[in-house]
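Notes follow once the structure below has been shown.
Every protein chain except one is present and positioned as in the full complex.
Letters A and B name the chains as they come in the text, with residue numbers starting at 1 for each one.
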Amino acid sequence: MTALAVSARRRRTRSLPATPRYVAGRLAQAVLALFGVTTIVFFALRLSGDPARLLVPEGATAADIQRVRDQLGLSDSLWHQYVSFLGNAVHGDLGYSYVQNRPATALIAERLPYTANLAVAALILSVVFGVTIGVITALKRGKWQERVLMPIVLIGQAMPAFWTGLLLVLVFSVALRWLPSTGYDGPASLVLPAITLASLSAAAIARVTRGAVLEQLSQDYVRTAKAKGASTTRLVLRHLARNSTIPVLTVAALELANLLGGAVVTEVIFAWPGIGQLTIQSVSARDFPVVQAIVLFASAVYIVVNLLTDLLYGVIDRRVTAGGRGGAA
Amino acid sequence: MKRLVVPSAVLVLYVLAAVFAPLIAPYDPDKVTLAQRLLPPGAHHWLGTDALGRDVLSRVIYGTQVSLLVAIGAVVVGGVVGVALGVIAGWRGGWLGAVIMRLVDIVLSVPFFLLAILVVAVLGPSLVNVVVCLALVRWPRYARVAHSATLQARGRGFVRAATATGAPGWWIVLRHVLPEVLPVSIVVATLELGLMVIYEASLSFLGLGVQPPTASWGSILSDGQQYIASAWWLATFPGIALFVLVLAVNLLGDAARDRLDPAKRADVARPRLLRRMARQTA
Partner (left out) sequence: MNRRRFRAALLLAAALALGAASCGIEPASAGRGSDTITIDTANYPSTLDPGKQYDTDTYSVYRNIFDQLLRRDPKTNAIKGWLATSWHQTDPLTWRFTMRKGVTFSDGSPLTAEDASYSISRILDKKFGSQQYANFSVIDKATADGGDLVVHTSVPSPTLLSYLTTLSVVPKAYVERVGNKQFAVKPIGSGPYVLQSATAGSEVVLTANPKWWGPAPQIRTAVFRAVPNVASRVADLQSRKVDLATTLTPDAADQIRRDPTLQILSTPTERVAYLAYNTIKGGPTNDPRVRKAIAEAIDYNAIIQNLERGYAKPINSMATPLAFGYDKSLPGDRHDPADAKRLLQQANAVGATLVMATSPSFDPQVVQAIQGDLAAVGLRVEIQNSDQATYLKKVQDPSHDWGSIRFGRWSCSCQDSDGVIYPLFHTGEIWSSYSNPDFDKIVEQARETIDPAKRISLYRQAFELLGKDRPGIGLFQAYAVYGANSRLIWTPDASESLFLDQMKVS
């Protein structure tokens, strides 16, 4: 039984009574945050451009634009629009896309499987590589392995996604013809975009893993185990893996939330029909209902993931519930 | 100590290049010469020319100014705002803390591209607004770290003791809490610095970055993306400049973490540290 596990169990039993109230409080806050983000986006969007101007043909007149505005309900007062938006949103109606004339929620539902696939594939890649590199660099701290591996991870992080993505396409699609360049033609199509995305988050995961493992290595039980003659592999698998899981899971969860919100640049490069492309298209077209629906969706995913990780901490560290009166970040 | 020498030297070199760009750069970075476009690296143009016949070397050197300015500006503005709000949220707690931390959630949950386009649309495009935009997107990272570090400091013996003696809150914050919060915030800042250059590149890719013809590594990179196959030098050299900076800053960040992190002190709970590290990097 490790030190961390012991303390976790002790704290968990103590913090249990506070948990339901804490969760209820956090849920209420989550709903308020969702409300806040939609409100801000609702008004900021309407300050930033006029969808009607993008919908009319080039020779249109001011009257034509006004017609479109009337038709979309944009001529009503902002307050009126906001109230009717909220009223409909409560009933699950987030409005119709101005451009595609279909329910905004349906558009997101169509795109979600693509983004989810890509996000999960990218996450698996970055966890596998990030954790491996993190463990190796921690165990071989200051040795050549660290000096070689860390820069490799950092290259991924120092290259913008559009640059990594196109380079991969040039090598693996154009020159070698091994993998499809764009679009979705079966699982092989996932490889290049997933690597592109993973190269960005693997570095974050490697860094956290390295930190967590280093932290564990300095603990007494590891020294004891080492003194007893445990092999490094056994040490890593038996003790370090378990005790370093929490921080790695945290980063992974947050990365997943970010990825589910849509990877704009990667989706554009690979013509991947996910949420990211829908975001850029609907923001560019000022397709307000779709943008609002995306923001609501992305915020909900983020807040839920965040809440879950916080609760996980709450289980481990009772001071989250006891100390931070307003709840922790 | 040795770990600090090389990365520090790199940073000094970059700052010098930025400051003395007009003296070092062989050509006017904005001079358009259409007849000499897309020349490969050679005797006259060491790093070649871009699609408008501008000298890539000169643009990379001048680009250092903008890229460092944007990166440092975004880190300083985002860091100061984030740390201040994080400390207030952690120290005061209650409804104010909750409001601030939910605001953190809100900003983190809005897609970056959407925020960027809204900021640029409302404020208008300019170098300053790129900084504002990045700071606006990134301050929550600092706020989170500062918040948890403040919560932690609040629980510590000497802060409780100071509170018990009736010292004013602001004094305790300045005297006891900030020294606990700053080291870890500085670590986050060093990690953010490299990332900001990438973000600026993404903004340029979307056409929302610094205004042409101003050179920044990001704008050179994104201008070069459609020439990756035909004119490799366009994106490669700013890419290398960026990579070396990110590498140096990361090495410095690691060294700074080892040196400054209160984890090295005895009375810190382990889970807290792990959690904070996880947040910093996410």
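Rule of thumb we're sticking to: a residue touches a chain if its C-beta (ideal position, glycine included) is under 8 Å from a C-beta of that chain, and two chains touch if they have at least 3 such contacts.
Quick caveat, the model's predicted, so the values are computed rather than measured.
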Contacting the left-out chain: of A:Val56, A:Leu78 or A:Val148, that is A:Val56
From A:Thr38, A:Gln81 or A:Asn117, the answer for touching the chain not displayed is A:Asn117
Contacting the left-out chain: of A:Ile155, A:Leu170, A:Ala225 or A:Leu311, that is A:Leu170
Per the touch rule stated above, chain A touches the missing chain via residues 2, 4-5, 8-9, 48-51, 53-62, 64-65, 67-68, 71-72, 99-102, 107, 110-111, 113-114, 116-117, 119-121, 124, 127, 162, 166, 169-170, 173-174, 177, 180-187, 189, 241-243, 245, 249, 268-271, 273-274, 277-278, 281, 284-286
Residues of chain B touching the missing chain are 30-32, 34-35, 37-38, 51-52, 117, 120-121, 124-125, 206-208, 211-213, 223, 225-230
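The criterion applied here is as follows: only the chains that are shown with their structure count from here on.
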Rounded to the nearest Å, the gap separating the Cα centres of chain A and chain B is 20
Listed in rising order, the residues of chain B that touch chain A in the complex are 86, 89-90, 93-98, 101-106, 108-114, 117-118, 121-122, 143-144, 147-148, 151, 154-155, 194-195, 198, 201-202, 205-206, 218, 221-222, 225, 228-229, 235, 239, 242-243, 245-247, 250, 263, 269-275, 277-279, 281-282
Given the complex, residues on chain A that touch chain B span 3-4, 7-8, 29-30, 32-33, 36-37, 40-41, 44-45, 47-49, 150-151, 154-155, 157-163, 166-167, 170, 174, 204, 207-208, 211-212, 215, 219, 244, 246-248, 250-251, 254-255, 261-262, 264-265, 279-280, 283-284, 291, 294-295, 298-299, 301-303, 306, 313, 316-317, 319, 323-329
